[in-house]
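If you scroll down you'll find the structure; I have some questions about it.
Just one protein chain is left out here, and the rest sit where they should.
Per-chain residue numbering starts at 1, and chain names A, B and C are given in the order in which the chains are listed.
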Amino acid sequence: MTVITSLPDAVALVVQDGDTVAFEGFTHLIPFAAGHEVIRQGRRDLTLVRMTPDVIYDQLIGAGCARRLVFSWGGNPGVGSLHRFRDAVQHGWPAPLEIEENSHAVMANRYVAAASGLPFAVLRGAVGTDLPAHSDSIRPITCPFTGEELTAVPALRLDAAVVHAQRADREGNVQLWGITGVQKEAVLSATRSLVTVEEIVPVLEPVPGAVVLPSWVVDCVALAPGGAHPSYADGYSVRDNAFYQEWDAISRDRATFGEWLRELQR
Amino acid sequence: MTVITSLPDAVALVVQDGDTVAFEGFTHLIPFAAGHEVIRQGRRDLTLVRMTPDVIYDQLIGAGCARRLVFSWGGNPGVGSLHRFRDAVQHGWPAPLEIEENSHAVMANRYVAAASGLPFAVLRGAVGTDLPAHSDSIRPITCPFTGEELTAVPALRLDAAVVHAQRADREGNVQLWGITGVQKEAVLSATRSLVTVEEIVPVLEPVPGAVVLPSWVVDCVALAPGGAHPSYADGYSVRDNAFYQEWDAISRDRATFGEWLRELQR
Amino acid sequence: MNYSADEMMTVAAARALRDRAVCFVGIGIPSTAANLARRTHAPGLVLIYESGCIGAKPTSLPLSIGDGELASSADAVVSVPEIFNYWLQPGRVDVGFLSAAQLDRRGNINTTVIGPYASPEVRLPGAGGAPEIASGCRSVVVVVRQSLKTFVDGLDFVTSAAAPRMVITDLGVLEPSPSGELVMTSLHPGVSAADARAATGWDLAMADDLGVTSPPSPHELDVLRSLTHR
Partner (left out) sequence: MNYSADEMMTVAAARALRDRAVCFVGIGIPSTAANLARRTHAPGLVLIYESGCIGAKPTSLPLSIGDGELASSADAVVSVPEIFNYWLQPGRVDVGFLSAAQLDRRGNINTTVIGPYASPEVRLPGAGGAPEIASGCRSVVVVVRQSLKTFVDGLDFVTSAAAPRMVITDLGVLEPSPSGELVMTSLHPGVSAADARAATGWDLAMADDLGVTSPPSPHELDVLRSLTHR
């Protein structure tokens, strides 16, 4: 049964020190407000999982919440580099960051395996690349029918998944639409899940392209209007492309990032 | 590029003697009109593939179109047995029918593998049952990460897939909604595909829960209003439960079935 | 109030479902029982049909698992591969409701053939979702009429290794003993142990604390009849 509570309480319930946690959202519906609350609550030693660790993970990494990053593309989309991510990888600041690096297809299938209750998934992936040499998550597997060699990847099981959605009803059924990414898979891969929403409504009227997560797979719902900013929520807000560009300057050096962080924690 | 043509021309283009062909639709949107056209055109030696070979396959089997059946549940839903299917299996009438029998989960994953361009899929399936002893399609596979033993099933590649949908646009983009079953997977598993539709419209307005098949994966579209009868098309017709019940009497003996068949072929 | 043996069976099956349980339902008596439960003691019961309907709330009993109202009343409708892979397989479903043509003393199920597989006396529909409902759900309840035809000493074909926590029949309720063999734990009113043994193809054991099933309440019967007579 879903607990509907405040964002601070929900984050405290769902995200714990040392967790393997995914904040998902493929450009759209990124749960920034929940990420900021994790920073405020001072979580540490997180293994952060995300296909595209963009600005939200730059912030969590810069704030020292992360010990490890599992990902497939770490950049500021349409802008450039993630400076806090680079500083952590290149100089160990504010703390060393272990990385486990995959391709998008590998990551997506690792979520699919976990959501499906399987220990692994099969794909044609990463062939001819240096990725397998630097990852324990890519192994060959032979088709028992054709003898063909393919790629096996292990399930990406999560302690916690955090996603943002347009809305929930009072039972905790969740509805999201537009680009829905791997959010369903992330929630179904997790022991605990938190969904922040733009609004809570009496009835979820059907919407074209919507994914519905029934309440019995959602642990916590928290109202967080605008909680995807600077990402967006289709039908509620537009992407704040200017902020993504400003982030390049904010994050470029440790001092200006420090000011941003103090402002957030005030 | 999709060819939009008459039902007889479309069936002639897509379904050929000896084909492995799936007519899919999970209770909803079953392409009966296309099946009847296959009977009229006298196709032979088909390997018929379908999770739930209900009345549509009873008709194709009774008419002598099939050599082989790949399936997971062969009954008249809510009514009882498929008498033509039973007569073929038990007495070889009108022709012997080879069967390859799976569970629903095995069939669904065999379609998924084919749609994904993989030679096999992995699931927890058919464990502890007699199904593997009577099928070449269920083999053990070991997880390369955990050592756990799971079930591998081979891709179900089709020569042809036939489905019914609510509508298409003039480019051949197809839209279906309601219970959408494994229709997307069947079309993506096939070399050739035919979609019969209730109507052809200028623009496919978005509908909640709709699956869209882009025109570049659809070979033929044919207008066939009511083409799912006695199954139904959500938003266009309701299931003719009375016909499913009547079919029990029509199909029970060879003579009354023969009358039905002559009527169809007139 | 008079009631039939099938009504007793359906009511007993409905009672096996606790409120807010997530239940994977097949068509026939399991679907009737689940919908009865949802209208009596278990309004929060979540019904999942293998057609892809999650949280279906039909107002009348569906004839098929793909009836339109299952989709239109559902919280979510997903593809058939998804219902098996994301929802059933990982063990998210509390109860799987199955029926059977044959059942053995350990609760294994046959819905495939009577007689030899290659030349069957009766060709039955086959497995459908049953093998993975049996292995994927946290618990399995089988609902089946008890007779020498169904309760057999050896199955002609093992379609599902069900290992049910409960088998509910028109005569009573069976549950597995610690050894895994089904034991009669309750008899419906008016049914004797001899009746149950006479309808069972193996030497059926009775539980030490063999009980008598509470008869259907007037409310249960009213709701059941309003469902089935609609």
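Observations on the structure shown:
One rule holds in what follows: a contact is a pair of C-beta atoms (placed from the backbone, for glycine too) under 8 Å apart; a residue touches a chain by one contact, two chains touch by 3 or more.
Computed from a predicted model, the values in this text were never measured in an experiment.
Here the chain not displayed is in touch, across the complete complex, with A, B.
Across A:L118, A:L131, A:V207 or A:C220, the residue that sits in touch with the chain not pictured is A:L131. Considering the whole complex, the residue from A:L48, A:A63, A:A108 or A:V221 that touches the absent chain is A:A108. Contact with the chain not shown here comes from a single listed residue; of A:R43, A:R167, A:R192 or A:R239, that residue is A:R239.
Only one of A:F71, A:F120 or A:W216 touches the chain withheld from this view, namely A:F71. Contacts to the hidden chain, counted on chain A, fall at residues 26-28, 51-52, 71-75, 77-78, 81-82, 85-86, 89-90, 101-105, 108-109, 111-112, 123-131, 134, 178-182, 184-185, 209, 211, 232, 234, 238-239, 241, 244. Contact between chain B and the absent chain runs through residues 1, 115-118, 173, 184-185, 188, 211-214, 216-217.
One rule holds for everything that comes next: only the chains that are shown with their structure count from here on.
The fewest steps needed to get from chain A to chain B, moving only between touching chains, is 1. Two chain pairs, A-C and B-C, are compared here, and B-C has more C-beta pairs in contact (counted per touch definition above).
Note on chain placement: the centre of chain B and the centre of chain C lie 28 Å apart, centres being C-alpha means.
Annotation for chain C: residues touching 2 or more other chains are 85, 89. The set of chain B residues that touch two or more partner chains comprises 123-124, 209.
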